[in-house]
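I'd like to ask some things about the structure below.
All protein chains of the complex are present and in place, except for one that has been dropped.
Take a look at subunit A:
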Amino acid sequence: MNDILQSAPHTDLPALSLRGVSKRFGEAEVVSDFSLDLYAGEFVALLGASGSGKSTTLRMLAGLERPSSGQVLMGGVDVTDLRPAARNIALMFQSYALYPHLTVRQNIATPLRQALLSAAARLPGAALLSAKTRETEAAINSRTQSVAQMLRLDGLLDRKPGQLSGGQQQRVALARALVRDPSAFLLDEPLSNLDTALRHTTREEIRDLHRRTGHAFLLVTHDQADALSMADRIAVMIAGRVAQCAPAADIYHRPATREVARFIGAHRMNIFSPGPEAASLHPRGAQDDIGIRPEALHIDPKGPLSATLQCAAFHGEETLLHLRSDSGAELLAVTDGSAPLPPQGSKMRFAAPAARLHCFDAATGIRKEIAA
């Protein structure tokens, strides 16, 4: 939510773009009319719940899956029919997909060996016969070495993946993806197999890697904390469509639809259906949905909203209040962890600043701007 990098000014064509791409598996349409531009040096996150079609989108970008309709462009060139290696796109897999029989060095070198050496030259001992093969091998080796150094893998080059920790395996997967100097870098849930402490350092590492390499990065994740903290822009994907594509702060502060508003944020947004309660918060509440984030609600004895405290969950720095409003709706509010609380079952009153109210069309769920 904080420390948002402004997207670089886009002068050239996007490094990677999807134009009206759809993907059907049998009857089911997993991705519908998806368009997205990814510019060089940009870090975009594709955020969606599981089953939202984000992994399929990633596979179509990488070339592992062919779109049912639409185009994949790279630098303005149609690459829809090109295979992954020809697109020169790097992909880091959620499971890392390291070759278990190869050492770290061989794993990292694989994309280069496949690209630069013929099948015959890849045979063991081929370097003994040909000076040219020897030269190529040496070049591959030095490139492998430098990428390994960048990712602090120097000491591990002769180990097998099975002998490495999860974090080390992840860095090997990053190294293998980066070794070719790709034109775009796709990451599929890169942090999902790491523990909390490692996640934080790895987020920093990936951001740092992005800054140093200057490649276009696309992160696919279901974890909004990953997306909000790493990406310049976030594309929120709901049911196979882009619901909103904007910088992180915009997504959080000005969600384009009710679904995005519910999906984004550590705590689920409170949404009031049109009625007297919504109208008490804002006059538009008479005919539109009114949304308030739990962290925007504060205890105010003179506030317009009255609710009964169901239970309070203490989380250290904050306390989560589960409430039931007078009209019977479930509400969530976040207060300072040190604030004194009344006993369970007591009535409380809340207020919210008008600037932090959201208004959505009750029928379509589309955001309506309201004057503060």
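Basically, a residue touches a chain if its C-beta (ideal position, glycine included) is under 8 Å from a C-beta of that chain, and two chains touch if they have at least 3 such contacts; residues count from 1.
In this section, contacts and distances are computed from a predicted model.
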Given the choices "NADH-quinone oxidoreductase subunit M", "Ferredoxin--NADP reductase", "Formate hydrogenlyase" or "Sugar ABC transporter permease", state the protein name listed in UniProt for the chain not shown. "Sugar ABC transporter permease"
Quick one: say which of A:Gly162, A:Pro301, A:Gly328 or A:Pro343 touches the chain that got left out. A:Gly162
So one chain is hidden, and I want to know which residue out of A:Ile89, A:Leu219, A:Ile251 or A:Met269 touches that hidden chain in the complete assembly. A:Ile89
Could you tell which one of A:Thr57, A:Thr110, A:Thr202 or A:Thr257 touches the chain left off the display? A:Thr110
Residues on subunit A facing the left-out chain by the touch rule are 59, 62-64, 83-85, 89-91, 93-95, 97-102, 110-111, 114-115, 119, 122, 160-163, 176
